[in-house]
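To start, the structure itself, in structure tokens.
One chain of protein is taken out of this complex; the other chains stay put.
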Amino acid sequence: MILRELSSRALKSLLANCGVRIRTGPIVTRIRSRCGPLVEGLALHYADYTVEDDAGFADFNVAIVRPGGPRRWLRPQIAFEFDGATPFFPLPADQAFAMLEWGLNWCVHFHCHQYLIVHAAVVEQGGLALLLPGPPGSGKSTLCAALVHRGWRLLSDELALLDFGTRRAVPLPRPVSLKNASIEVIRRFAPDAVLNAPVHDTAKGAVAHMRPPAESVRRAAETARPRWIVLPRYQSGATEQLRPLSKATTFMNLADQAFNYDVHGRRGFEFLADVVSESDCFEFEYGDLDRAVVRLSALARQG
Amino acid sequence: MSLEHAQLLLSVLREPEVARSLTLSQWETLIRTARRANLLSRIALELERRELLSHVPEGPRAHFEAARVLANAQAAAVRREVGFVARALRDTGLPVVLLKGAAYLIAGLSPARGRMFSDVDILVPAERLSEVEGRLMLHGWSSAKTNAYDQRYYRQWMHELPPLKHNSRQTVLDVHHAILPTTARLKPDSRKLLAAATAVPGEPQLRVLAPIDMVLHSATHLFCNEDVGNGLRDLVDLDCLLREFGAEAGFWPKLAVRAAELDLSRPLYYALRYADRVLATPIPPEVARAAEVGRPPSWLRRLMDMLFLRSFQPTTSRAGLASIARLSLYVRAHWLRMPPLLLAHHLTVKAFRRGEETAG
Partner (left out) sequence: MQPPSPLRWRSVPAHAIALREWDGECVVRNEATGNSHLLGPLAGRVLGILLGAGESLGADEIAARLEAAAPDTEASDGPGAIEAVLAEFRRLGLAESEST
């Protein structure tokens, strides 16, 4: 069943009781909440996602709840609950959906060590994956949001899951998180994109999420072979420059962005080295999103 | 979280073959419960050891694989860390006596299998404490607690220095001079423990506590420590040690005697009682009888039964101080060389994570 097939009332009821089991790529998460903004966000952003039935296996069990305590009467707050514990401080209730997304990222980051996980956006065209590794602020999410509206398929905007056995990128398509100026930039770039209203005063400023294209969600079982690794750097006013980067430097950057690189020890080292060996590596400075997308898309045409 | 969930975990711990017949829903419950109890990787390694992993459906199997990988990485990190500590203390001429997890690992004991380590613990003679601290600081460790109150609290009342953190590796080292705080009612003599410490084959500088002392320390840690977040995990350690050492000649007959000598009869009583009740640890009846000398008054025993048996149920209650403390261990248990840069990459975690604020 696809989530949009559930009536608003049915969705609300499920979320309030036994929870909704949503599949995102290889991960099934059971989500529970009675929080209005969360229900709305879910209905909007996860409309195209598969809802699994209760008899299956859920990898994670999360909830967005009202924390107890005296503050509950002052300002509505919500907390992210993972298996009954709350790893993060509560946030204002209007940030509920953003908190869910951050929480889901945390679940994967901290637990999915069956993969090598790189902090990177991953998009695909022609069966080949473009990895855009980078810390927050490098512009990878904005680039990613733009690319998936110009012929690329979304695998992930933030968490590249690399499979040791196949050496392929495993899709984990989820709403793309956009911050501050990027929100408006993407609205203009892709007027058809579905974004929720931004929430303000978060630790990152204004945050909005963009629904992934339905096709990216539908094709979430299709893995892709890493082919290009591009380290992006947004610099206002800069002319786009795609420069080859040495594989050794690319390796170090990738390892630096691979949260669980140390966990995998020698195997992680050899694996990342193999991925780098088989990819073309670049650094990419850009100042204009349209031209950046054109330049990167030219890579796909070269094959 | 129900008793039923706790019982599922316990039944798998007692008899891993149970894994052949679990439903997906039970796997889901087991994984969540085990993770909260800090036992997921232990179960993963037990299933691997008994060649049962192929019987685990794909969904749950991925979690065991992840937990296995994490535990192996931590074991490698602990070995490295022990090496660094030994090197730092080489010139003191002191043997480095390892405690708890690091000891189990270096001595090749079964509680190390699938263990999630959070720090390294060592025991040094009280009179050499400043010298040891000085050496460690020369090699890059510094006190994690800079608050003057905390410093005084540890140095005056506790049985260990304030935790030391290595400046570049970010790993934590606890230096103990006793196994209980000076203020505790029980007074086990550390000099006796140090004197009986045994060598580790192939590691001339390292020592671990003698088998009986190791068991008694584990019992003391479990029953005299206010942090019961790892209660079940610690009891599993005890169960492992008792089974492993129980096969050695001279272990059982001397256990209660040594406990009395070290003023640890009370923790031993509880240890045997709860290991038997919760994990069905095989304990010779004459040893249980000998341990009766440590039995508390009935009212206290009933209270402890209630507290401990409940604390052994890995609960998934709503946020409270206890679950924050448990989670801070849980978060801290992901202990590897994590440069500050990696933490900074995850703004949400850095901004919002509670664990660091309350962790020791």
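Order of writing sets the labels: A and B. Residues in every chain begin at 1.
FYI, a contact is a pair of C-beta atoms (placed from the backbone, for glycine too) under 8 Å apart; a residue touches a chain by one contact, two chains touch by 3 or more.
The model shown is predicted, which means the values in this text are computed figures rather than measured ones.
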Candidate in contact with the missing chain, chosen from A:66, A:247 or A:295: A:247
Candidate in contact with the missing chain, chosen from B:76, B:137, B:196 or B:260: B:76
Positions on subunit B where the hidden chain makes contact: 76-77, 80, 83, 336-337
Touching residues (missing chain, whole complex) on subunit A: 246-249, 251-252, 255, 261-262, 265-266, 269-270, 273, 276-277
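The criterion applied here is as follows: only the chains that are shown with their structure count from here on.
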Residues of subunit A that touch subunit B when the two form their complex: 26, 28, 54-59, 61, 65, 67-68, 79, 81, 83-89, 91, 102, 105-106, 109-114, 119, 135-136, 203-204, 256-257, 259, 262-265
Subunit A partner contacts - residues on subunit B that touch it in the complex: 1, 24-25, 27-28, 32, 35-36, 57, 59-60, 62-63, 65-67, 69-70, 72-73, 76-77, 315-319, 323-324, 326-327, 330-331, 334, 336-338, 341-342, 344-349, 351-355
